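Mind having a look at this structure? Questions to follow.
Every protein chain of the complex appears in place save one, which is left out.
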Amino acid sequence: MPEDNVKYPAEDQSLSPVNRKRVVIGPEGEDILVDPLRDYYCTARPEPELPRQGIIEKFMNWARAESLWVLGFGTGCGSIEIPPLLSPRYDAYRFGVAMRPTPRQSSVIIISGYLSVKTLKRVIRSYEQMQNPKFVIALGSCTINGGMYWDSYNTINRLDHYIPVDVYIAGCMPRPEAILAGFNKLKQRIKEGRGEGANDYIKNLDWYKANQKKIIKDWNMPDYNW
Amino acid sequence: MVNPVFIIVVLLGAGFLLGLFRKTGISLARVAGLLALAFPLYVSVGWMLHFIGQTAQPYVVYTAGTVPPFSINLRMGPDEAFLTAAINMLGFFGFIYLFRLFKSQGVSTIILYLVLFMGLNVIVMTRDIFNLFVFLEIASIALIGLVLVNKGIDALSAGFKYLIAVSVISSILLVGIGFIYYYSGTLNIDGFIENNSLVMKGLSTAVFLVLVAVVLELKAFPANGWALDVYQSAHPGISALISAGTATASLFVLYKLLPFGGHLWLQVAAVIGLVTFVGSNMLGIAQKNANRLLGYSSVGQIGLLVAVIGFSDDLGSHLRMIFFGLFISHFLSKAGLFWLSGMAGEEEISKWSVLRKKPALLLIFGMFVFSLIGFPPFPSFYGKWQLVMDLSGNGQILWIALILLGTMFEGVYLFRWLGFAIKHEVDESKAPDTAAEKMIPAGAFALLLLGASWVSNAYFPGAMKTSFLPLYFILFLFLIDFLPLVIKNTLSILSLGYYGWRLYPSIQDDTLRLVFAGIFLIGGMLTLFAGYSEKGKRPGFYPFALMMYAGLIGLVEADNLFGFFFAWELMTMGSYILIIRGKKSLVHAYNYMLFSLGGALLILFGIALTVAGQPDISLSMLASPAYPGWAYALLAVGFLTKTAALGLHIWLPGAHAEAESDVSPMVSGILLKAGAFGLVILFLAMGGGEAGRHPLLYALGWLGALTALGGNLMAVFQEDAKRLLAYSSVGNLGYILFAFSFMTHIGWLTGLTYSINHFLFKTLLFLAIGGVVMRVKTHNMYEMGGLIKRMPWSFIAVLVGIITLAGIPPLSGFAGKWLFYNAVIAKGWFLQGALVFFAGTIAFLYCFKLIYSVFLGQEKDRFRKVKEAPVWYIIPQFILIVGIMIFSARPEIVLKPIGALLSQAAFFPSEPLAWENVTAYTNLGYWSGFNIMLVIGAMFVVLLGWLLLMSRKAQKVKQFNIVYAGEAPFTPETTHFSHNMFAPYNKALGFLIHPVATQFWLGVNNTFHALAESARKIYSGNGQSYIIHIVAYIVVVYLILS
Amino acid sequence: MEQLLDRIIAGFEAADIEKRKDGQVFFTVPKPKVLPLINHLKMFEGFRNLILMTAVDWIEDNQFQITYLLNNPDTKTDLGIRTFIGRDGEGMDSIHELWGHAATFQREMKEMFGIGFPGSPRVDEPFLLEGWDDIPPMRREFDTKKYSEETYFPRPGRETHDPATYMKQKLYPND
Partner (left out) sequence: MELATKTGFVLLGLFIILNWGLIMAGIIRKIIARASMRRGISVFQPYINLIKNYSIRSQLTHGVMFYLGPVFRLSGGVGIFLFMPLIHDSEIWSNFSFAGDLILIAYFMFFGMLGMALGAGEGGHPYSAIGISRGLAQFTAIEVPLTLAILSIAFQYNTLSISEIVARQQGGILNWTLFTNPLATIAAMISFLGAMGHAPFNVVMAPQENPIGPPTEYHGTFLGVLQTNRAILHVIESVLFMNLFFGGASNWFELIVKTFFIYFWSVFVGMVFPRFRVDQSIPWLLKIPVLIGILSIVFILL
């Protein structure tokens, strides 16, 4: 950050310098107040995108289920089980599963193992940046009840308090076969029209946000990351 | 008519009387002196008017009541009248200038002054050589007395050196006179000139001694160190007298005595004069001291005049006209410049920026400088033109080259100086001395200069007449410069419109000229429109803007080569001043001027080689030049300096980028077309058919292709938005050059389409970017970003501009590309064509960089509140967009008549491009701008509708709502990918744009400066070595002659 | 090695010497001698490499142990230098001037134990924990299980067994 010609008002000392309100000097010498959290980010509150009815929604759900694009984001030790999934031995492609490098284009996020508070923040960002409908697969006992880190000062115990989870796959760690089974379970759920986690999240946004903010003490991002 | 002998009587008498009444008080003495000087002025001007317009016999005064050789006779002919009038004018105004000095110096100085002018008058008038010698001595001694007015060791030693040198020269002269008397028995000039054939043998020594003494008196290079020291250390008012006054008298002495030496000595004078002109000006380029610089310039100019006298056999009846043009410019300007030097009170040329505090002084200074170099409408322009034409008529090509070289050197230091005065930072504590007694002479001489210009235009031969109407309007704009901007701007726009309306009937059948006139006039009006958004009065802008446009239109209007060159120089002058107005333009404008001057001199050379002294100077002469190869090559290179071909391009980026926001489109979108028009005129004259396979064209084709590649590649790596556009202009002019050098019908259509397109989109882009730059106050693209939300209209303009630039269908850029392909295949220049095509795809890179870095990407904090560009910028942009749309959809409106013209005028008789409704056919392919637009438009609308249907409720998000690997972007600056955007490209191809051209010109520059710097060391400041110079000079001249 | 140790014992009051294996020795020096010793080792004895710095909380003795592990790549020897400081706000001298990366270790210790290193760059910025507002979690008075239960919504129904007794019950239920 270029520190010359930038002034910080006294308030907001708790925010990191990047997100703090500041006054910069414009080209005509005028003062411009910049509030990063308001000026850089969309502050709109999301609305639930309700499913259509009948056969159209069924058809769409079929397509969504048969084309699962997974965000390549490994949160914990479980992410080591993902690459074999795509190898010739397990070949997840045949189920329509593919990896995408950007949350915008992905419909599935896999929480692969323990989740520290710090990582949770990134998970929330990535999850909110995915488009409706989106699905969450939680891998391993750590995401279910904390697993071997159940009494850690820094690792969450229950993922479903922070983001809605569609499928839990138990184990420490689950093998690729188990993950494939989990994908098939997710497909089944979607085809049954039960993959509405994204809308659940938006409908219960306040509860989720309260849980998230309880453990993320330096909440320095907008309430919803579009 | 008053008898001229009263001049002597009055001056001498006044001197004596003042001596007698030394005690009556200095004030009275000064008035008396002024009155005494007014009298000879009155007399000589009276005689001059008497001789104008009639062939009266010279009036001869016989002293002592007898005829020569028994008495001294004075003659008052037309030449004498004119020269004494000039000298007495100088005497009068010089006296006014020194008015305050006289007060402190006392009466004796006034006496010296009067004696000096008496001496000068007699030197001009006398026909007796001994009398001449005596008055030369009198004038010299008086002058030394005046030099010593300046106290201090410098003046003292300079005066002493001057004294020694003059004594040595006079003793040689005296010996020569002795020989003359011994052999011819007369001291009367007319007498012994008549006799000299009889006693040829013995006289040769006499001739040699007398003439070499006179030449040395004229400060021949390099035996002139003594004079330079005087110029530098004397009071500027005195230096003015030396430079303008004594030099004038001495020149006339040479003129009087030269017939005596016969043809041989004419040649000697020419050689000596030109060596002095070139040598002295070359030494001047490293000089930083204003007075000494003027000294070099004086010596050089006098050298040129000596050479003109030396050429008198070749010039014949034009001699007086040429001499008048060159002499009067030198006389008025040099005296004026010395006076200005006294007013500026600064030795160092970089400190002359103090003149800026008095714009009138700056204006006068500029006039003097331009007149010295020989810019129109000043008399020296006419003189130099006629001199060069006549010399080429006599086959004196080498002399022309030397004259032009010397002029170039002179331009190097004079424009550096002018640039400093206009743009160098100014010392706030100082101010120029603008006392009335100093303003009056300088102002009077400036007015006289204008008058002389008018005289030159009015009385010079018929073909050299140009319409002064635009110049009067420009003068009018100078006079109303104090009015508010709105009035001046409106007047300027209206005048361009009026001129176009007046011009239209005469060129409506000549579509080629119509196209270029349209570019110049419509472009001019549109770009002037943007001027409404300027604040303040914008002093000095409109006269020069109009001067540039007058020049541009003059190019189109010109029907002879003189008019063309006149307009060319006018345009150069105006555009130089426009360019130097930019904040950081000092160096760039200087580069521009040097390249333009060089180009103009080459064009003059080319024209001279074309015309070669024939009376007919119409443009059609270009079709059959006297020296076809050289003339074409010189003209082509001259025009290429303006189109900034590779190697000659280094002035362009800085000049265009640093100019003001609305000047950039003028100089880039419009001014560059002048070079293109020049090439069109040249190529037209060369004709189709056989000349179309001229090897020059082949070379120009390659040059064009390389320019396109180099310009575009350099544009890719710019961070400065305007510099990027400027380099893009280099590249685009490369396309145009390439297309024109095809010399085929379709090649020319391509070239003209490119020219029109380049005008449309480059003016558009420069206006749009200029508007943005005005708001954000920076040129660096990486500092901008995300401005689309603040400046949507500018964004649309830039988008249209780059689509046209890149040649993407359906806009008109594609028309150029399509024609281009057809032309390349028809011509068979595949390799060059592929190179140009490669350049075209490279253009895509900088187009993207321009629009992305400025308008897209991340918005910066500093620019969150910038407003849209001023509406006066937006309006012309959208007019241009409409123009692009029309040209894209209906290109046949323009291209059909041009094609018809090219066929019918038998330039390129075959017409390979046929039109069927809206579709163009060649024997290779076809293209229909209208249909393409229709299809693409319909498709775009349908697809947009489809997407709107599918995602109609998209949430609008802000700049940091991007996926960033789970993180938040740090700041907009670190998230905007713009700086060094094409680094891998640089890694791959950056070696191609190694600044070879810049280094070459730097090398040339350094070489000449080093040469001048070391050659200057011969002027050691030591009086003895100066004497050795003089003696050595005499020996060398003698050895060469024998 | 022995001579080196002798020198260290003589010059820097090293005590409690513990040879772990070939070329690896741990010893304790009093706090004021730590910096001179490390300086000496780096400048004159060829211990150019700081492998790690870490701390141990001896809550019973009311002191922290800080360990520096230095390495001499030429002789392939490691020295573990221990020192003890008080638990209650007593800081330690920073060695970031000797090794830039020491600042990161010190930042971690500041965050995890609350040991101050005055002058160390960025020592107060969060390292692993973003926005931690409790007592530093590696101090042993911090009850991590209680904190976890209060904060992280423990899933009901979880059973916890002591591994020893549980396995004994499973394997030898009759004993």
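In order of appearance the chains are A, B and C, and numbering begins at 1 in each one.
Convention: contacts are C-beta pairs under 8 Å (C-beta built on N, C-alpha and C of every residue); 3 or more make two chains touch, one makes a residue touch a chain.
Nothing here was measured: the structure is a model prediction, and the numbers come from that model.
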{"item": "Chains shown that the absent chain touches, full complex", "value": "A, B"}
{"item": "Contacting the left-out chain in the complete assembly, out of B:Phe70, B:Tyr698, B:Tyr926 or B:Tyr1038", "value": "B:Tyr926"}
{"item": "Contact partner of the left-out chain, one of B:Ile123, B:Leu845 or B:Ile993", "value": "B:Leu845"}
{"item": "From B:Pro4, B:Pro222, B:Gly638 or B:Gly857, residue that would touch the chain that is not displayed", "value": "B:Gly857"}
{"item": "Residue among A:Arg64, A:Lys121, A:His161 or A:Arg189 touching the omitted chain", "value": "A:Arg64"}
{"item": "Contact set of chain A toward the excluded chain (per top definition)", "value": "42, 46, 49, 51, 59-60, 63-64, 66-67, 88, 91, 93-94, 96, 100-102, 104-105, 107, 131-133, 226"}
{"item": "Chain B residues that touch the omitted chain in the full complex", "value": "786, 788-789, 792, 795, 799, 802-803, 806-809, 814, 817-818, 821-822, 824-825, 828, 830-831, 833-834, 837-838, 841-842, 844-845, 847-849, 851-852, 856-858, 919, 923-928, 931-932, 935-936, 939-940, 943-944, 946-947, 950-951, 953-957, 959-965, 975-978, 981-982, 984-985, 987-989"}
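Here, only the chains that are shown with their structure count from here on.
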{"item": "Between chain A and chain C, centroid-to-centroid distance (C-alpha), Å", "value": "36"}
{"item": "Rounded Å distance, chain A centre to chain B centre (Cα mean)", "value": "69"}
{"item": "Averaged-CA centre spacing for the pair chain C and chain B, given as whole angstrom", "value": "79"}
{"item": "Numbers and ranges of chain B residues touching at least 2 other chains", "value": "none"}
{"item": "Residues on chain B engaged by chain A in the complex (per definition of touch)", "value": "775-778, 861-866, 955-961, 963, 965-973"}
{"item": "Touch list for chain C against partner chain A, complex", "value": "126, 128-133, 137, 142, 144-145, 147-149, 151-155, 158"}
{"item": "In the complex with chain C, residue positions of chain A that touch it", "value": "117-118, 121, 144-146, 150-158, 161, 211, 214-219"}
